[in-house]
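As you look at this complex, bear in mind that one protein chain is not there, while each of the others sits in place.
Naming follows writing order (A and B), and every chain is counted from residue 1.
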Amino acid sequence: MSLLIRQGRVVDPASRIDGVQDVLVVDGRIGTVGPGLRAPQGTQVIDAAGKVVCPGFIDIHVHLREPGFEYKETVASGTRAAAAGGFTAVACMANTVPVNDNRAVTDYILAKARVEGVVRVYAIGAVTRGLRGEQLAEMAEQAEAGCVAFSDDGRCVMNAALYRRAMEYALPFGTPLISHAEDCHLAHGGVMHEGFVSTDLGLTGQPAAAEDVMVARDIVLAELTGAHVHIAHLSTAGAVRLVRDGKARGVRVTAEVTPHHLLLTDEAVRDYDPNTKMQPPLRSNRDVEAVLEGLLDGTIDCVATDHAPHALSEKEGEFAEAASGVVGLETAVPLLLDRLVRPGRLDLSTFVARMSSGPARVLGLPGGSLAPGAAADITILDLERPFTVDPAAFHSRSRNTPFRGVTGTGAPIMTIVGGTVVTP
Amino acid sequence: MTSREKAQVLDDTALDRALTRIAHEIVEQAGGEGVALVGIKTRGVTLAERIAEKIAGIEGTRPPVGALDITLYRDDLRLKAEQPAVRGTEIPFPIKGRTVVLVDDVLFTGRTIRAAMDALMDLGRPRIIRLAVLVDRGHRELPIRPDYIGKNLPTSRRESVAVMLREHDGVDRVVIQEPTDS
Partner (left out) sequence: MGWKRKDLLSLQDLEAAEIRDVLDTAGSMKEIATREIKKVPTLRGKTVVNLFFEASTRTRTSFEIAGKWLSADVVNFSASGSSAEKGESLLDTAKNIEAMSPDVVVVRHKASGAPALLARHLRCAVVNAGDGAHEHPTQGLLDLLTIREKKGHLEGLSVAIVGDITHSRVARSDIHGMKKMGITVTVAGPPTLIPPACQELGVKVSHRLEEAIAHADVIVMLRLQHERMESGLIPSLREYSRVWGLSLDKLKHCRPDVLIMHPGPVNRGVELSPEVADSRYSVILDQVTNGVAVRMAVLYLLAGSQPA
């Protein structure tokens, strides 16, 4: 079984390729990349002329909600949303019910993924039992079961001594710890970013400092332990500075940024739409500029959506009481193409790198390049395709997006996992 | 909608004469004692003040004058796109047991007077309410009849009657207007 993708502009930053080439896939793996390739008998041919062919996009921060919150999302619906959004792999967070803090839950999620998953699914295990921040989870067994990283995402491990031990304990597995950096005392009660808008709206804010102090702490602890710490959904100018400094000093720190923190500021909260409520909150304009700069200069390694599905009933009431989080799998690529790549604020090659090789490197995953022999995970983009964000058409079970009705140009048109087209 | 002047009905002398006549009739019929004048805002108040002056000239004493805003008593509030401005009622004397003469510039459907009577009743229980108008232009929708009339003026419904007074408009005259868009 083979597949030939013809005449597309191949953008593969990891292999330093950017030009019109053909890509031949054989038995689920990349065979050859080059001009004018001949298709063997029975090859499926995809005409990609005028399109962009990239290594499959990887989202290392999603909430698939299964087990426990199947009304919000399932492995099946979440991976379908991923495929529709141009992602060939996702890594799912541990805050399910039961929490993914032991091998049985990891096995369950990965088994589900094998049967129902449309794209590749990697599991992230909990750092502490029940995400309670008190006692380490059984990370060794979870690593054995396939967990690629550990995180209490959704909560911050406030006990620095415990977090230090977690970093040390995880060293032999080579898995990073992913930090949800939020000092819960500084952030206490805050439902949005603390600043003029929170003052104006009469909503309790949480200062950027609540994130900064934790990023600082985690970098210090990574330095102490030699562990790799990855900062989830980095959102402040201060945190960019801290990570940049940490990297310069050789600390093993990496970071991701979400599309919404790249595209929206706290001004979006003005009409109290709970779809603009997330953790960390939408920040100031200065922060948005800083995270984009960090993404460009490599301080931030990758984009991750923090895809956080919630049912309508959890997202339509009072802002202060609504659930935090937005879906992102089906909007990330089009929005970033239209808002950042198209106006030239982010060049296409860097964009592709931060969506593919960047996240692969952070979690040590296969993929992220179209090098011969690699699994044939491929995302094809059409930079000229117009789109309208229509939550009703989402493949996700949830519709909580602040981008409803937004229009633009540029979208993923085909997602290929292991040589098979999985676009729903 | 713009309108143009069709005819002048009263000039300043005729208007003054009409008010003098009304003043005399009020004195004759109601006697000076206990009469109070209540003008309906805005021009009715001005007319009431002028009539009071004339009664003072005839009787030697000036009857008290109050100002009534009937906005809160209108029956057409919800037919309007927006609420008319409330301008406030000032009647600084008790009306209980008194003869109250309501004064308005133009009597048309009678709805304003209906509202004015309701408003007066809420302020106390006058012995008698009478009605003085400068112009009665007909087209009544309620069984209301003026006691003192400056001028009977048959009009068509599409016309309007404009009462202009020195205090507001710099001139005393009454004209009939008709819409120009016909």
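Everything below uses one rule, namely that a contact is a pair of C-beta atoms (placed from the backbone, for glycine too) under 8 Å apart; a residue touches a chain by one contact, two chains touch by 3 or more.
Every value quoted in this text rests on a predicted model; they were computed, and no experiment measured them.
The missing chain, though absent from the view, touches A, B when the full complex is examined. Between the chain not shown and the residues A:Q135, A:T199, A:T388 or A:T407, the one that touches is A:T199.
In the full complex, chain A touches the omitted chain through residues 194-196, 198-205, 207, 271-272, 313, 316-321. Mapped onto chain B, the footprint of the missing chain covers residues 69, 71-74, 77-83, 85-90, 118-119, 122-124.
The working rule: only the chains that are shown with their structure count from here on.
One finds 76 Å separating the Cα centroids of chain A and chain B.
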